[in-house]
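A single protein chain has been removed from this complex, and every other one stays in its place.
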Amino acid sequence: MKRVGVFICHCGTNISAAVDCEKVAENAKSFPGVAYSTDYKYMCAEPGQELIKKAIKEQKLDRIVVASCSPRMHEPTFRRCIESGGLNAYLLEMANIREHCSWVHPDDKERATIKATDLVKMAVAKVMQNEALVRSTIPITKRALVIGGGIAGIQAALDIANTGHIVDVVEKEPSIGGRMAQVDKTFPTLDCSACILTPKMVDVANHPNVNLITYSEIEKVEGYVGNFDVTIRKKARSVDLKACTGCGTCIQKCPTKVPSEFEMEMMDRKAIYTPFPQAIPNKPVIDRENCRYFKSGKCGVCQKVCPTNAVDFTQEDELVTERYGAIVVATGFDLFDESVYGEYGYGKYKDVITGLHFERLLNASGPTMGKIKRPSDGKIPQNVVFIKCVGSRDEAKGKAYCSKTCCMYTAKHATLVREKIKDSNAYVFYMDVRTPGKGYDEFYTRTTDQYGAKYIRGRVSKIYEKGDKLIVWGEDTLLGRPVEIEADMVVLATAMVAKADAAKLAQMVGFSYDQNHFYTEAHPKLAPVETHTAGVFLAGACQGPKDIPESVAQASAAAVKVCGLLSKEEMPTEPIISAVNEAICSGCGMCVPVCPYTAIDLKVIQERIHGKTVSRKVANVNSGLCQGCGACTVACRSAALNLKHFTNEQILAEVDALCL
Amino acid sequence: MERIELTAAWAKGQEVLAEVTKESGVRASKCYQCGKCSAGCPVAFAMDKTPREIMRLVQLGLMDEALQSHTIWLCASCDTCSTRCPREVDIARVMETLRIIAKRKGSVAEKKMDLFHDLFLKSVENNGRVHELGLILGFNIYGMQPLKDAHFGPSMLLKGKLSPLPHTIKDNGEVKKIFANVRKRGGKL
Amino acid sequence: MSITEMPQNWEPKILVFACNWCTYAGADLAGLSRLQYPPNIRILRVPCSGRVNPQFVIRAFQRGIDGVLVAGCHPGDCHYVSGNYFTRRRYLLMQRLLQYVGIDPERFQARWISGSEGPKFQQVVTQITEEIRAMGPNRKLRDAQ
Partner (left out) sequence: MKYAYYPGCSLSSTGVEYDISTKKVAKSLGIELWEIPEWNCCGASSAHLTDHLLALALPARNLAIAEEKGLDVAIPCAACYARCKATEVEVRNSKEMQETISAVIERQYTGKSQARALLDVFVNDLGLESINTLVNKPLKDLKVVSYYGCLLVRPPKLGFDDAEDPQSMDKLIEALGGTPVDWAFKTECCGAAHATTKSEVGFPMIEKILTAAKETGADCIATACPLCMSNLDMRQTQVGAKYGQNYSLPVFYFTELMGIALGINPQELGISKHFVDVSGIVKKLNEAAGRRDTA
């Protein structure tokens, strides 16, 4: 026999003013299963809790209903209370007779009392079906993985490592550093990007808790929070990192020149190369697609000149599998392919370039040694036109969103043109100037006031070459007149877009992305670094356009989340999850696509039927992934799935209790 | 400059704005006033308002001003603006619709152009095809500029480029019917 | 049953399935803000509006409930990513099913009410109570039993 105890709270007069608590307690005595019912002034207070504990013992109660405030307020309190009274925490139900009753019906005590009675009746009916549930735990592997070694990945890795946890950083390129390494100076302070980035790169490389795994990619991810099994492909570098001293002799002697990706193809690199001088690791890699040895079997110069015998043509890709407790994804962004703007002639006119090209032109170790020169003829441009929102805020040809960084970096570029080129003009075509951020608008104001850049409100419609000039057609929308500029160079502030392989990576790790393939945070305001997948966190521009300060802030936030997770030995799991009744599951698989957390898969079980062993498919809920939403239970036509603590039977019992 | 009282203007423009929206299929609110249309418009130099300004007038419901502008008549229907608009606003279609409505309302800023189109269509209705010589002569006579482009005439005739007689199709009943049917459906031709 | 046979003092009884994260919290907020509404609704807490099996709704009508409201987070705001998306799809199916079994489909409603929309909660349940009251008691299935 089940013995339910019912406890009606007055909440001082908060409840009792509108609900006749004694009467409700009295009514409850007649509900099936109720062995004891009482009311009290303050249930959550020490004496109230003692009252419950005492009743459990004296009345031999095996399940409890508390009718009081919202369970969102005190469910944990009363769960702890009955637990210390010797009952399983999940043998509690609450009836919300304050927020949902007394407070909203203060003037109709009779009907409020009827309603409170109904609510208690429902809770009693439900609790009769409650089962003891146990919170289990899963062990946590105390090692974190950071995917992507840009500024966001570097910062996250450093913060995690500094708390004493081990971090692996997997970077696709031969060096860490990301886009920030390509940028020359950074807004809003104009300090040199390398000067602030390089020390961080060195720190992360030298940190005893950090393993850099460069020139590598994620191949497979299995498992879930606490225990992700990740397979990493270490691409053949053709240089033995341990033997190589980074002397650079091989690079000097290599006869093969290839346009450098890092320098936006405005300069050459060799087939054996480091992407940039401050690269980390500062050891070369052979680009097998272009190396003569790999193309024709001839050459091998680098191997011959290497004093330490580090060049190894026979190296092969290596697959390693490692277990991690948490993952930070920090894979950054790409730039929009502006060649879709036929009217701007990108790709056709050499002196129409992107902002990133311009960064390299500004950089002292770039193709022009930091002198702003035109790619076509090396002349110093006098009139430089900047066009903002290229590919951003353009539904027709590009992306609908704002790329957030380009207003600022264009202001930076315009400032630098005026600073570096005597008598130059910087014209900026803009639609809006978006500079929210500390010191940002002041920076923009200096660009116009102090540096005299000319801002023209309007989008450019056409650029064409006339002699060695570029004619730019725009409208000054503030004047309402078409305008034309004879420019020497045009710089397009192209949109920040998701990495080409962003969706693939998200599918592999198992979290969601938006229509633009930026990664989706768990909540846009309150969980901006979490994903919907427990244990996977986001940092930097892979989640959406961001500048460096924001990327760093997000990285540190993600690191805290990771450390919070790794600081525990094991993790309790919520027992309110879905369970499969294998006996009646038909294996139809209807439930599988419904689960937002991909917690359900089909497994094969062996059964003995009439003395024969047969195997069949049944659904299998991964308790580490299930979050207990219950969507699957509705999808199952055989009613083989049920959600613990909110079972079909429990809910139907509540419905019946209310109606009958 | 005269101050516009926006609330009253907005209320007044609603009916025409609804017509423009319905007939052009363009929601003016989509335009974010970037000016790319005007920047590339080949006729902008001759217009009294840039195409973007026309869109702005429509957005604010200042329909009289839009309908009375020369711009809508000067637009060459080249589609440059619609092709490049980042918000996929079909401005050329808005211009077209405004012209049609201006004509309907009798507020035509470029009377001569309007006359030409009328003659053109009359020629089509009567002959099934356009008789270029007749059209040009007619236009210049009605338009009070009898000698305009006259110097092209003789050499055109010589080159066999202008026929003194209209080209007609044998049975023009079908084309006449098309005009009649369009009129029946409310077309003001 | 004709209107004249309507029991005296009849009050509609309405069952509200409220998702734990949005609508239940919205109802709590209505309480905290002391926003009054008719005492005809009874809230049944579910983790997500997507947990509501059409079976539950049918059962309630069978047992004589006068109206059912399923309420959850706004589309796109679901605590469980996509649960309310299923609710949306099932809603129309449910209404058709009810029509089939002879219940006025208007007795069944689905609404999106977030945790910060206390006033909206008040407004929605007030409105629904009045609508159901106007429809009179649901007898169809109970009588058929």
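Chains: A, B and C, in written order; residue numbering restarts at 1 for each.
Just so we're on the same page, a residue touches a chain if its C-beta (ideal position, glycine included) is under 8 Å from a C-beta of that chain, and two chains touch if they have at least 3 such contacts.
Remember, it's a predicted structure, so these values are computed and weren't measured experimentally.
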## Note on the structure
Going by the whole complex, the chain not shown touches A, B
### Message
Give me the chain A residues in contact with the hidden chain, please.
### Response
341-343, 345, 348, 462, 464-466
#### Entry: Touch residues of chain B, complete complex, unshown partner
23, 42-43, 45-46, 74, 76-80, 82-83, 96-97, 99-100, 103, 110, 112-113, 116-118, 120-121, 123-124, 128-130, 132-133, 135-136, 139, 148-149, 152, 155-156, 159-163, 167, 169-172, 174-175, 177-179, 181-182, 185, 187-189
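We adopt the following convention: only the chains that are shown with their structure count from here on.
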### Leader among chain pairs (count of C-beta contacts)
A-C
### Message
Need the CA-centroid distance for the pair chain A / chain C, whole Å please.
### Response
36
### Message
So the centre of each chain is just the mean of its C-alpha atoms; given that, what is the distance between chain A and chain B in Å?
### Response
53
### Summary
Distance between the CA centroids of chain B and chain C (whole Å) is 56
### Contacts with 2+ other chains: residues of chain A
none
## Note on the structure
The residues of chain C that touch chain A in their complex are 11, 13, 15, 20, 24-25, 27-28, 30-32, 34-37, 39, 42-48, 50-56, 59-60, 63-65, 79-83, 86, 90, 122
### Residue ranges of chain B in contact with chain A within the complex
32-41, 44-45, 49-50, 52-53, 80, 84-88
## Note on the structure
Listed in rising order, chain A residues that touch chain B in their complex are 343, 393-398, 431, 457-462, 473-477, 480-483
